[in-house]
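Below is a structure I'd like to ask you about.
In this view, the complex is presented without one of its protein chains, the others remaining in place.
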Amino acid sequence: MAEREQYWTVEAPQALAWFSWDTETVLYDERSGDIHYFDEAISTIFERIVQGPRSFDDLVIFAADRLQVVADSEMEAMVSEILMILRDKQVVTPAG
Amino acid sequence: MAISPVLPGRGRSGEKFGKFIGIGPFVFFLSTDIPLLAAMIETLYEGFPAWEASANRFADFHVGVHRVSGMRRIVRRQAVFDIDGFRPFFPLASGQALMMLEGGLNWAIAENISFFLVIHAGVVERNGLAMVLPAPPGGGKSTLTAGLVHRGWRLLSDELALLSLEEGTLSALARPIALKNESIGVIRRAAPQSWMTPPMPNIEGGDVIYLKPPADSVARIGERAVPAFIVVPRFQRDADAALLEPKSRPQAFRELADGTYRLSLYGRRGFETLAGMVDRCQCYDLRFSDLDAAIQACERLTRGALRR
Partner (left out) sequence: MQARIDTAEPLLRAILAAPARLQELSGRDWDLLLRQARASTLVGGLAHAIEQDGRAGLVPPEVWRHLEGERRFAQRLAHDVRQEVERVAEPLRLAGTDVILLKGAAYVLDDLPPAHGRSFSDIDVMVPRSDIAAAERYLKISGWRSKELDRWDDRFYRVWMHEVPPLVHAASASVVDLHHTIVPLTARIQLDARLLFEAARPAALDPTIKVLAPADMVLHAATHLFNEGEFDRGLRDLVDLDLLLRHFGQEPGFWRRLLARAEQLDLGRPAWYALRYTARFLGTPVPEATLRESKRFAPALPPVMDRLFERALTPPHPSCRGIGTQLALTLLYWRAHHLRLPLHLLIPHLLRKSWKRGAGAGQVAQPGVPNLNR
């Protein structure tokens, strides 16, 4: 599946607890006992995925709109990197 | 059944002082064979619920400061802290006995309580609103706490904030406040009527005294408080008199989490309780060089909150 069409979803939502304040998020993962701190960009992506499985394309458009920038290749690179960070922390996972 | 019949606090010769003292949500059995320490306990913990050693009571902890036996006792006059028969610290000079006791009580609560979140922070209350003062070293938390308390704020605690996992409220200990070095003079001037112990040498150098908690705070120990403000005091000699700067909640959470003893052991519940408190509070950094100005800034906060 091409990257753009890849869907992303929250991994183990029952093991996660979080608080979102203004632009940032603090997240607890029961599995590891770790606490993660997400800045505005990461929080934006995370919160979108929490609402339901999202495609990469959807995330780029949503994030660009939220952060009030153009949805260009730089934006795509940022979203890509954020997804990698979240995947690495086992917070999100590819769906389907 | 032939249960081992040892009574708490007995079994040691020369025991001069031994009492159950209720300190907030806990009961401690305090004992010592050092007369000066016994006298200080009687004064500093005046008004706290107390029971004689012979009382048929449960105590959360048995703590004491006793003279070290043998040669050292004669040559160096040393004393040591013990809790439930265990000695976690090296002995110090007898003159520092109160410091050992207070430090030991802090340790007992911070490292052996599993039914509150215990945070290294001061807590004061005014108009029904509690203010949590996290404690970066040298930040002036104790000075500010002592200053506020002598301007009529209720003292819940100087060192340890007790946050309930069930209700999210803060419980009071109302224990003596430790002041060091220049703070001693500052508070003496600000509150000349308050009772202070004589200075004793601090472990890290300099002096430390203990300030008797106000009777009103002691009388109201049972009142739990709802957290409303998190204010991180940062004393800076060359700063403005006092400046309150809003602080991001994630940042406040991080600092509180760093200051919570054994947070990982509380698991998810600990996270939700702590974040829940931050969620409910207005968060600030308070940079100050002048105690009065800092106190006024705090008072403005609580007045402002009432208006809403």
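Each chain carries a letter (A and B) given by its place in the written order, and its residues are counted from 1.
Note that a residue touches a chain if its C-beta (ideal position, glycine included) is under 8 Å from a C-beta of that chain, and two chains touch if they have at least 3 such contacts.
Remember, predicted model here, so these are calculated numbers, not experimental data.
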Sole residue of B:A50, B:A93 or B:A110 that reaches the chain not shown, by the stated touch rule: B:A110
Sole contact to the chain not displayed, among B:P35, B:P88, B:G138 or B:G185: B:P88
Positions on subunit B where the hidden chain makes contact: 1-8, 11, 27, 29, 55-60, 62, 81, 84-90, 92, 99-100, 103-104, 106-107, 110-115, 120, 159, 203, 258-259, 261-262, 264-267
Positions on subunit A where the hidden chain makes contact: 32-33
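One rule holds for everything that comes next: only the chains that are shown with their structure count from here on.
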Footprint of subunit B on subunit A - complex, ascending: 17, 19, 21-22, 24-26, 28, 30, 33, 35, 37
Subunit B - residues contacting subunit A, complex: 248-250, 253-254, 257, 264, 267-268, 271-272, 275-276, 278-279
